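Missing here is one protein chain; the remaining ones are kept as they sit in the complex.
Chain IDs A and B follow the sequence of writing; residue 1 opens each chain.
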Amino acid sequence: MLKLVWLIPVLPLVGFLFNFLLGRRLRLNERAVSIVACGVILGSMLLTLGAFYEYHWSYNPANEDKPYITTNDGFPNSFTWLPGGAAQKSLGNEKGALSNFNIPWSYQIDQLSLVMMFIVTFVGFWIHVFATGYMHKDRGYYRFFSYLNLFMFMMLLLVMGSNFMIMFIGWEGVGLCSYLLIGYYFDREEAGDASKKAFVVNRIGDFGMVLAISGVFATFGTLQFHDIANLSAAYPKEHLWQFGLMSWLALGLFIGATGKSAQIPLYIWLPDAMAGPTPVSALIHAATMVTAGVFMVTRTNFIFQRSVTMMMIVALVGCLTAFIAATIGITQTDIKKVLAYSTVSQLGYMFLGAGVGAFIGAIFHVFTHAFFKALLFLGSGSVIHGMHHEQEMPRMGGLQKYLPTTYKTMLFGWLAICGIIPFAGFFSKDEILWKTFSTSVFGGSKILWFVGFVTAGMTAFYMTRLMGLTFWGEERFRKTHGGGEADEAHAAAHDKDLKPHDAAVASAGDRPHHQPGEHVGAHDATDRLDAHGVGHSHFEPHESPRSMTLPLIVLAAGSLVVGWFGIPHALTGGANINFFERWLEPVIVQVHEPTAIQHAISEQASGAASGEQPQVRLLQRQETHEEPAHEATNPVEYLLMLLSLGIAAGGIYLGRVFYVKRPDLPKVWAAKLRPLYTLSFNKWYWDWLLDVKGVEAGKALNDGLFQVDHEFVDGGVNGAGSVTRFWAKVSGWWDKWIIDLAVNATGWITRAGSFVLRTVQTGFWQNYALLFALGLFVILIYYVYPAISTTIKGFTGK
Amino acid sequence: MLIIHHYAFIIQLGGFVISFIMGALAYVSPLLLQAQGPLLKRFEPTLINFLMLSFLLFVVGVAGVLSRRNIIIIFMSIELILNAVNLNLIAFSRYLELNKDVLAAKGLAINPLSGPVFTVFIIVVAAAEAAVGLGIVIAMFRNRETVAIDEIDLLKW
Partner (left out) sequence: MQLHGLEAALFYVLAIMTLFMAVFVVTARVAVHSALFLISTLVNVALLFILLRAEFVAGVQILVYVGGVMVLFLFVIMLVQTRAEEESRVRLYTGQTWPAVIIALLLAVSFYFAMNPAQAAFRPPEGPLAVAAAEASERSSAGAGSNISKDTQAVGEQLYRQAALPFEIASLLLLVAMVGAVLLARGTKQEKYYE
C-alpha cells in the first residue's frame, strides 16, 4: 500500500480537473459533481488508512521508526523533478555547489505526515459531504467542489512532501485555494476584499518562508527533511539570546507560519475570511490550512530546537495570540467570527506548545482541534442555513428545539473546546498547559502557563456565550427583522415564497450587489408587525438535511473519542497508553548539550553511518523503555489538571449566568468595563492600525519617494536635458555663423569675383586682341627691364 | 584728319619725286652714294634703324587692328603687320649678307637668302589669306548688310 501513496494527492487532483474542466461543459448535475468530489476524497482517506496500516505494522518495526521516503520507488511515487548540477557535472565539477541541487519529487511517509494526512482526508471528507447539502442549488456548485478538491490536493502535498520545495508548493497552493474559496461569492465586495487580504497577508509570511528555505539550502545543500535532520546534528544548540544561523532560519520559517496560521501580527485575515461559505471556513480555516504552520514547525523541529531564542519567541507569540484572540472573541456578535477568533486562539495554544518543546502536544491539539472546530463550524453552518443565512447571534436564540441534531452535536464540540474531561479538547489542551508549566527549554514559562490558563477560562466563557446566544434563551429572531440576506440566493427564494433550499436564482455574477446584512427584498414581505408593534419573522428555523447532519454526528463522535489517543500516563496510573506521544516521538529530535544530557538521547536513526546504527538503536530501545519508569508523575500535573478543569467550569458557569439566566448582565458589565469592551469589540484596533496607519505610512513613503524622484532625479535628468539643449544651441550657432560663414563666404567671394571676371568675356574679339597685345607688352617688359636702366644711364651719361 | 588725308597723296607724290630725283642723282654720280659728310655720319642708318622702322610699322598695324570697326580696314592693318615682318626679314638678310665673314668668325652661319625666300612665301600666304578673308567678308555682308564687326555678333550671347 505504501507504493500507492502517490495516489493520495493525485485523486483529489483528478477530482479537481474533472469538475473544473468538465463541470460547466457537461452541465453536470449536483449528484455527479458531489459523487466525484467526495468519492476521490474517500479514496484518499482509505489509501491513507492503508498506508498507516502498512507503515505501522510492517514497515516501521523493520526500520526503527525511520520515515518512509519514496525516492527509491520510481515513478509515480517519485521522480527527478529539478535535477541540478547537470551543467556542473558535465564540466566535471562534482563538487560544484549546485551539484547538490537535485530536488526529487518524492513523499515522506512518517508518523507526523500520517497524522496530518489522516486529519486532512478524514475531516475533509466529512466536510465535503456537508458541503453537498450546504451548497445545494448554488449555481457554481461544480466550481466550489473543484476548488475544494484542489485545496485537498495542495494540502496533501504540503503534508506529504519530503522536501521543503514540495511543502512550499503545497504552502502556496493552499494560499491560492484559500483566496479562491474565500472569494467564492465573487460578486460580493466583502468576499473579494477578504480573499485579497488573506492572500496578501499570507504572502507577507511567505516572504520569510522563502528566505528561510533559501537559507536552509545554502546551509545544508539539500532540501530533503530527512537529510537536513541528519546534517543539522553538526550545529550546536544556540542558547537563549544567542541569535545564530539556526535562529535566523527558524525566524524565517516562523514568519511563514505566522502568516499561514494567523498569529500576531498576521492574523487579521482569518476573521475576514469568514466571508466565504461555511464549509470553507470549516475545512480551511479551522481544521487544515491554518494548522499547516504548526505542522511545518514540527516538521522542522530540528532547526527550531537548536534555537532557544526562537522557541521562546514562538511560545510568546502563541501565548499572546491566544490571549488577545480570546479577548476579542468575547464581544463579537457574528457566530462565524466568534469561531474564527476561537480558531486563532487555539492556534496560539498550538504554537505555545511548540514553543515550549511540546511538539507532540501541539500536533495532538491540531488533531483534536480539527475535529471539534470543524464540528463547531459545520454546526454553525447548519444554524446559518436553518436561519436562512442569518449570521448575527443577537438575532438568534432558543434554537435548540428547532435544530435538535445540530444542537446536540454542537454540545459535544462545545464541551471539547472548553476542555471538559473526557472530551478531546481536555487532553490536548491540558498536555500543552502542563508542558508549558514544566518546560526546561527556557525559564519564565510559568507566566506563559498562567496566561494560557486564563485564556482557557475565557475560551470556556465565550463558547458558552455562543451556545447561550444561539441555542438557549429567548427566541430573539421573532422580534427583530428576520431573514438575514448574507446570501442573496436564499434571500431571493425567501422573497418569492419558495420552499427552503430552492435558491434558484441566476448565477452569481448577475445578482445585484448587496452588503451583508443589507435588507433585500420588499419590506412588507418581512416586516409584518403584529398589533403590538412586534414584527413577526416570516420564517421558522428548520433543521438541516441529512447530508449536513451526518457529518456533524461523525465529527461529534470524533470530538469525544480522539482525545483518548493521547491520555497522559498521569491519569492511567503508570500505564503508558499515550499512543499519540509514542507514535510521534521519533519525529522529534532531541538536541543534546555538549556538556549535560537532559533527557534520554534518542536521535533519529539515519543512514548517515551504518556503524552508528546498532549503538543508537540499542540506546533508543533502552530509553523507550526507561522513560515511563524515569518520568514519574509530577503531582503538580494533577494540580494543574484540576485547575484547568476548574477554570473551564467557571467559565461555563459565568457564561450561563451572563447569557442564559440573566441576559441583562452583559450590558451592565460592558458598561462597567467600557474601555476594555471597546478595545475588545474593535479587535484591539489592529485592523485599524494596519489599514489606516500602515497604508497611510506606505502612501506617505510613496509620496516622499515620488517627490525625491520628481525633484532630484527628474530634475537632474531635465537639467541634463537643458544643458544639452543649451550646448546644442551654442553648437548650432557656431555651425551657422562660423562654419557656414566660411563656406558661404567662399561662395560669395567666388560670385563677386565672377561678376568682375565675367566682364573679360565681352564676346568682342578686339578686346581679346588687346589683351594679347598687353600680354606681349608684359613679356617684352620682362626682357627689357634690365635694359631700361642702362639705356637711361646711357642717355643721361651721354 | 580728313584734311591731312587730302594732302596725304601730295606727301606721297612728293616723296616719290624726291626719291626719283635721288635715284637720278645716284645714277648720275655714284660718288654721292658714298658721301660721308659729318652730319650724315652721325645719322647713318644701320640695321637697327630698319628694325625700328619695321617695329613701328608693326605697332601701327596692331593699333589699327585693335581700334577699327570696319573689317576691311582691319584686314589692311593686318597687311601692314605682315609688311613690317617682311621688312624685318629683308633687313636681316642684307645684314647677314654683308657681315657673313665677321659672323662666321663668331660661329654664326645663316643663309642670307632665306630672308627673301621666306618673304616670298609670306606674300603668297598673305594673298591667299586676303582672298579667303575677303570672300568671308562678302558672304557676311550679304547676310548682315554691314561690315562693322561689332554688328556681326549673332554668335555672341
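Heads up, the rule we're going with is that contacts are C-beta pairs under 8 Å (C-beta built on N, C-alpha and C of every residue); 3 or more make two chains touch, one makes a residue touch a chain.
Computed from a prediction, not measured in an experiment: that's the story for all the values here.
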Residue ranges of chain B at the interface with the undisplayed chain: 1-2, 4-5, 8-9, 11-12, 15, 18-19, 22-23, 25-27, 30, 32-37, 40, 43-53, 55-57, 59-64, 66-70, 72-73, 75-77, 79-80, 83, 86-87, 90-91, 93-95, 97-99, 101-102, 111, 113-117, 119-121, 123-132, 134-139, 141-142, 146-148, 150
Hidden partner interface residues of chain A, rising order: 764, 766-767, 770, 773-774, 776-777, 780-781, 783-784, 787-788, 790-791, 794
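Quick note on the criterion: only the chains that are shown with their structure count from here on.
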Chain A-chain B separation of Cα centroids, rounded to whole Å: 131
Touching residues (chain side chain A, partner chain B) in the complex: 763-766, 769-770, 773
In the complex, chain B residues that touch chain A: 62, 65-67, 149-150, 153, 156-157
